[in-house]
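A single protein chain has been removed from this complex, and every other one stays in its place.
Going in written order, the chains are labelled A and B, and every chain counts its residues from 1.
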Amino acid sequence: MSDLLQRFNALPWEAYSQWLVILPAGVMLLAAAAAVALRNLIHAALCLTLSFIALGIIFIALGAEFVGLVQLLVYVGAVAMLIVFAILLTRPSDLAGTKSPFAGIGPVTGILTGAGLLIVLLAFIFKSPLTKVAMPVAPSAPVADIGKLLMNSYIVPLQVIGVLLTSALIGAAVLAMEDKKP
Amino acid sequence: MTLQILLAISSVLFVFGLVAALTRQNAIMVLIGIELMMGAGNLNFIAFWRFSPHSELLTGVMFAIFSIAVAAAEAAVGIAIIILVHRRIKSANVDNADQLKG
Partner (left out) sequence: MNILILAAIPLFPLFAAGLTALLKREQRATASTLVIGAQSVSTLIALGTFLITLAPGFERETPSFTWLTFGTESLKLGLLLDPLGAGMALMVTFVSLLIFIYSHGYMKEDRNYTRFFCFLSLFSAAMLGVVLSNSLLLTFICWELVGLASYLLIGFWFHKPSAAAAAKKAFLTTRVGDMGFLLGMLWLYSASGTLLFYDGGAGCLEGSALAAMAAKTACAGLAVSNCIALLIFCGAAGKSGQFPLHVWLPDAMEGPTPVSALIHAATMVAAGVYLVARVFPIFCAAGETSVALQTVAWVGAFTALFAALIAVAQTDIKRILAYSTVSQLGFMMLALGVGSVTAAMVHLIAHAFFKALLFMGAGSVIHGVHEEQDIRNMGGIRKYMPVTFYTYAVGMMALCGVPFFFSGFWSKDEILHVTHGWPVSHVPFFMAASAAFLTAFYMTRQMFYVFFGKYRGHAHPHESPAVMTVPLVILAAFAVLLSIPATPAWPWLEGYMKGHSVGYDLSRLHELDFLSIASLSILIVTLGIGIAWLIYGRRPLSATAPDPLESFWARGFTTLANKFYVDELYNATVVRALAGLGVLFAWIDRRILAGAVSVAAGISVGFSNLGALFERFMLNLGFDSSCGGLRDCGSMFSGWESGRVQGYLRFLGVGVVVLLAIIGWLFT
């Protein structure tokens, strides 16, 4: 067993580590595009799920394993499911949807805005000196350290998140409650 | 694998999310767009953490964790609102929710 592990570890990972990011990135982007453009809502939701999975893999590949797993657990396991349920609960009366899913002049403005933003952001990214850094040694993010940080430096944000989640839970439940008939 | 490539990827993802939020008619689609944008943000955090000189501080990681928690809460509340609005106007179309029209 350890021999296999040794051989596994001895593989030229470094050469192929970038592909571990590039390939899931491509899948993510394609799935995102699909999620944006598909008319069928369920299909769009499922593409979104795929996109989230790919993003989680990217996180793991970049060394933030905990975040990646949290991404897979929360986003894929909860948010995406939530979206699917919401789609199911809010079915429009006409399922086919004669009209285009894009509203009026909206698509033009949206795409133009997106394009513009993309150009600006890329300009920022490729022009700024901040981003011209060499890749450092792979950091390690052990869960124990994350746990320690959560309990020491980030205790207040932790508690706030707790309150936030609690209130979100209660709020959502209250909002979605059935109207009480007198 | 440079930082710039990672940032570019997250920018594209963000723009996809923005386009979805601005152009799609269904409220759920808008929510999907928002989630995409938040995911892009998380990717940014992790990218910067990966390339930061002080990555033992785990700042990016912590931020990303909290961001995911908030996104989850926000998605839940947003779904609840969409369901509630759907109950009122019998449609999930954002163009139909214009009672604040002046």
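Note that in this section a contact is a pair of C-beta atoms (placed from the backbone, for glycine too) under 8 Å apart; a residue touches a chain by one contact, two chains touch by 3 or more.
Note that the structure is predicted; figures quoted are calculated from it, not measured.
Engineer: For the chain that was dropped from the view, give me its touching partners among the shown chains.
Structural biologist: So, spelled out: the chain left out of view touches A, B.
Engineer: Please identify which residue in A:73, A:123 or A:151 touches the non-displayed chain.
Structural biologist: Only one listed residue reaches the unshown chain, and that is A:123.
Engineer: Contact with the hidden chain only, please: which chain B residues?
Structural biologist: Looking at chain B, the ones touching the missing chain are residues 18, 21-22, 30, 94-95, 97-102.
Engineer: Spell out the interface residues on chain A facing the chain that's missing from view.
Structural biologist: Output for chain A: 103, 106, 109-110, 113, 116-117, 120-121, 123-124, 127.
Throughout what follows, only the chains that are shown with their structure count from here on.
Engineer: How many angstrom lie between the centres of chain A and chain B, each centre taken as the mean Cα position?
Structural biologist: The mean C-alpha positions of chain A and chain B differ by 8 Å.
Engineer: So in the complex, the part of chain A that touches chain B is made up of which residues?
Structural biologist: 17-18, 21-22, 25, 28-29, 32-33, 35-36, 41, 44-45, 48, 51-52, 55, 58-59, 62-64, 66-67, 70-71, 74-75, 78-79, 82-83, 85-87, 89-90, 92-93, 99, 101-103, 106-107, 109-111, 113-115, 117-118, 121-122, 125-126, 131-133, 135-136, 139, 141, 145-146, 149-150, 154, 157, 161, 164-165, 168-169, 171-173, 175-176, 179
Engineer: Taking the touch rule as given, give the residues of chain B at its contact with chain A in the complex, in rising order.
Structural biologist: The contact residues of chain B facing chain A are 1-9, 11-20, 22-29, 31-33, 35-36, 39, 42-43, 46-47, 49-53, 55-56, 58, 60-62, 64-66, 68-77, 79-84, 86-87, 90-95.
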